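A protein chain is absent from this complex, but the other protein chains hold their places.
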Amino acid sequence: MPTILVADDDPDIRNLVATKLRRANYDVVTAVDGAEALQVLAKTHVDLGVLDIMMPGLSGLDVIREIRGQEGLADLPLILLTARAEEQDVERGFAAGATDYVTKPFSPRALLARIASRLGP
Amino acid sequence: MLDRVTQAVLPWALAGVLGASLALLVILVVVQLARRLRAGRRDPLVERGHALVIELLAVDSDEEAAGIRAELEALRGRNWEIVVDEAFRVMPKFEGAAVERLSSLLVERGVMESQLARLGRGSALGRARAAQNLGNARWAAAAQPIAGLLAHGDPDVRAVAVRALGQISDPSTAGAVIRAVARGGVHIGPAIEALEPMGDRISGEILSVLRDPLPEVRSVAVAVVGESRIRAALGTLHDLVVNDEDRDVRRLTALALGRIGDDTSVRYLVASTTADPALSVALAAIEALGQITTDEAMEVLCLFAMSDDPAVGMAAANVIADIPLVGLTTLRGLRVKAPRNVSIAAAYQRCVLASGADDPESDPQWRVA
Partner (left out) sequence: MDPCPLATASFVDGLRSVVEALVVALSWPIITYFLVLNTSFLALIVLGWSSSYRDRRRAHLEGAEHLLSSGRVAGISLVVPSYNEEVGIVESIQALLALTYPEVEVVVVNDGSSDRTLQILIERFSLIRVEPQTHGAITTRVEPTATYIPRDGRGGLLVVDKPNSGRSDAINVGINHASKDLVAFVDADSVLEANALLAVVQPFLDDPLRCIGSGGSIRPINHCVVDRGRVLEVRMSPKYLPRIQAVEYIRAYVLGRQGWARAHALLLISGAFGVFRRDVVLSAGGLDSYCIGEDLELVTRLHALHRRSGTPYSVGFVAEPTNWTEVPPTISVLARQRRRWHRGLWEVLWKHRRMCLNPRYGRIGMVAIPYYWLFEMIAPLLEVIGMIVVPLGLALGVVPWQYAVLFILVAYTYGFFVSLAAIVIDTIHFRRYRRGKDIRRAVTAVIAENFGYRQMTAVWRLQGWWAALRGKTAVWGVMSRQGFGGSSTSDEGS
């Protein structure tokens, strides 16, 4: 099964998304901040990433910029989680190379559907 | 020189201060121990409650939910209370069927009813918590009782109530929020936030207070009018943006005009930019002009971009830079017209970089001559 990285500093969101994905039979790796997300990406093969924009230390956008230049990660599908007030960040996210975004508060089912459509059948 | 009274008091005073210090230390130790003990007992329960709530939110169908529901329904006493706290806490972070499943569980166990009852009795903190919980659950039946809390004596209770009303977003509570602002009972920031989602469903009420004598009420009104793009207010807003005596009402009005984005507002915004004594108003007016997408607005912005005042010039140039597509070409034109203007050059460069140019320095208009 595809492996999905879930990076969010909010444990509620991280746990829910991870639980939801595991129930849908995905393999899940989690990270509590941008730095840990980068470590995970360096070590583990990941098929898709769900990144919160606002994480302490290193933001989701920084993570994207960091990995877009790296071999093997340049085409990794990345879905950004953003709060409603961050319209600007959505633009920046796409500019940095995000694939899609979901606005908080979000429906877990809708997020799953987006992930599934990105990964194909 | 040291009289007898002092001599008599001295030992007592010394003992008093040292005794009080000792008492403080005892308090510190007792509180820390009690906290540790409590956390040791409570933390595992919270963890369990959190896991169950997350599980329930994560399942895909009601059939799958049945097992977790059965487990949750079996919980009693403190275990159940912890689950309720967790449920209300995570609810505002999610949407859709998952949240509905969670609230239907709470309804069945009578939680919503008991929260409603708590709005009307007990301590201020208890009432505020109930209002917060019902707001997080977006529980429509709680709108009126929560609106009643806007008259509560405790500012925290009122603040929580306003926010909960915004989450529930029932237009029939708008009047109560506005009256609370007028009484000085709630801050205007939370009030605007609460009224915005009600939008044009409350346009009548909002229009009627645009000329309220209190600047606080006018501020709330203009902000909501702008956010909901209520065009019927344009005439009044045009008057307010130029003539309101309060600097911040004028500023908020300028921003509201930008939100509405009507081309008749241009001349009033120009008047604000050029004549308003407050810089904050001028800057807000420039920002608003950027949101009006007509040729006239653009021409005006170009003029402001060439202003001698760096605050105005830079703000206008940046606003132009942020207009998609047109921004870049407009700034390029301005670069030719005013090659030595640094604000325009700076905004142009920013725009070129944002457009993803590979070798920006090869652009003939890149550097100032």
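To keep things simple, chains are lettered A and B as they appear, and every chain counts its residues starting from 1.
In this section, contacts are C-beta pairs under 8 Å (C-beta built on N, C-alpha and C of every residue); 3 or more make two chains touch, one makes a residue touch a chain.
In this text, all values refer to a predicted model and were calculated from it rather than measured experimentally.
Trainee: Write out, one label after another, the shown chains that touch the chain missing from the document.
Mentor: Counted over the whole complex, the chain not pictured touches A, B.
Trainee: Using the definition of touch stated at the top, determine which of B:50, B:129 or B:152 touches the missing chain.
Mentor: B:129
Trainee: Since one chain has been left out of the picture, which residues of subunit B touch it in the full complex?
Mentor: Residue positions of subunit B that touch the missing chain: 1-2, 6-7, 10, 13-14, 17-18, 20-21, 24-25, 27-28, 31-32, 92-93, 125, 128-129, 132, 156, 159-160, 163, 187-190, 192-193, 215-216, 219, 246-249, 278-280, 283, 309-311, 314-315, 318, 342-343, 345-347, 349-356, 360-361, 367-368.
Trainee: Tell me which stretches of subunit A touch the chain missing from the display.
Mentor: Residues touching the hidden chain, for subunit A, are 9, 34-35, 54-59, 61-62, 65, 83-86, 88-89, 92, 95-96, 104-105.
Note that in this section only the chains that are shown with their structure count from here on.
Trainee: What's the distance between the Cα centroids of subunit A and subunit B, rounded to whole Å?
Mentor: 26
Trainee: Inside the complex, what are the residues of subunit B that reach subunit A?
Mentor: Those in contact with subunit A are residues 50-51, 54-55, 57-60, 89-90, 92-98, 354, 356.
Trainee: Tell me, which parts of subunit A touch subunit B in their complex?
Mentor: So the residues of subunit A touching subunit B come out as 10, 12-13, 15-16, 19-20, 23-24, 95, 104-110.
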